[in-house]
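Let me begin by presenting the structure, written as structure tokens, before commenting on it.
Omission of a single protein chain aside, the complex is shown with its protein chains in their original locations.
Up next is subunit A:
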Amino acid sequence: MSAVVETGAQTYDCRVAFAEELIELARADERIVAVCNDSVGSSNLGGFAKEFPDRLINVGIAEQDMVGVGAGLALSGYIPFVCAAAPFLTGRALEQIKADVAYSESPVVLCGMSPGMAYGELGPTHHSIEDLAWLRAIAGLGIVVPADPAETRAAVRWAAGARTPVFLRIGRFKVPAVTGDRPFTFGRSSCLRDGDDVTVVATGTMVSRALQAAEEAAAEGVSVRVLNMSTIAPLDEEAIRRAARETRAIVTAEEATVTGGLGAAVAAIVVSDRRPVPMRMLGVPRQFAPTGDTAMLLEHFGLTAAEIRAAAVTLARSDA
């Protein structure tokens, strides 16, 4: 079981797969509607709007209203995909997500577009690195971060039928295909590469980098397992416990703040074990990003294959 990301492999904007799948589903189920905040373009809803003009509810630049309207539609039997740039969807409408969606058990599909640092030079106002931490604190809300186009399609298909509140983090920063034909199962991770020295638990844009890191670590004699943690909540605790049992250390990698994101979630499980293993959490530290494009910012914060490999190799060779 191994997957290798070749250098120069084709990369994809997951919003394309998102929109194609949503349109396909909407053709078969007229309960599917899209709600957005003047983000028809950035949420890639142009095709949807053209084919289903009555089912695209653009409320304008009004995120609190947008999420409330989505809840009202969901509570009336519709399946709303509420789409907006992730920083504004989660930051501006956090209380609506808590009260109108999660607490009210409204089956809204919240679609956080262009998350992480996808908006690069537009700066920290437009970065969505806090979303995972904020949303993890909300009871009853599923959080899904697909790693590539195939998984995006599968997650969209699942969400349309789930009838449960969920947040999908839909990437804009281009990523290679990594999941192959592995099925997406909500609440479960998938093992993209087996290994017995160290486990890298990665999500979203970091998954392909983790696979590359594992390949490079193998050349140094370190065997790295790579888990694609595409559901952040509820977390696949079993896979994490198994990793802590079967490998000697865990590295987490996420394009999000390390204050409360995937790493913190994994650590909470690891330290509750009788014999915890050492961990390294890679992510954005508790600081605002400098000016730069996405690739540069990922480099700046050490969210690269090289840094993941270094963390894994260091942990494998330490006596901790």
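Criterion: a residue touches a chain if its C-beta (ideal position, glycine included) is under 8 Å from a C-beta of that chain, and two chains touch if they have at least 3 such contacts; residues count from 1.
The definition used in the following text is that contacts and distances are computed from a predicted model.
Asks: Which protein name, taken from UniProt, belongs to the chain you can't see among "Transketolase", "Glutamyl-tRNA(Gln) amidotransferase subunit A", "Peptide/nickel transport system ATP-binding protein" or "Sigma-70 family RNA polymerase sigma factor"?
Replies: Choosing among "Transketolase", "Glutamyl-tRNA(Gln) amidotransferase subunit A", "Peptide/nickel transport system ATP-binding protein" or "Sigma-70 family RNA polymerase sigma factor", the correct UniProt name is "Transketolase".
Asks: Which of these, A:E105, A:D194, A:E237 or A:E299, touches the one chain of the complex that we don't see?
Replies: Looking across A:E105, A:D194, A:E237 or A:E299, the contact with the absent chain belongs to A:E105.
Asks: With the missing chain put back, one of A:S43, A:Q96 or A:T205 would touch it. Which one?
Replies: Per the contact definition at the top, the residue touching the missing chain is A:Q96.
Asks: Can you work out which residue in A:Q64, A:T164, A:S223 or A:T314 touches the chain that's missing from view?
Replies: Checking each option in A:Q64, A:T164, A:S223 or A:T314, the one touching the absent chain turns out to be A:Q64.
Asks: Going by the touch rule given at the top, which residues of subunit A touch the chain that is not shown?
Replies: The missing chain touches subunit A at positions 33, 35, 54-55, 57, 59-60, 62, 64-78, 80, 95-96, 99-100, 103-106.
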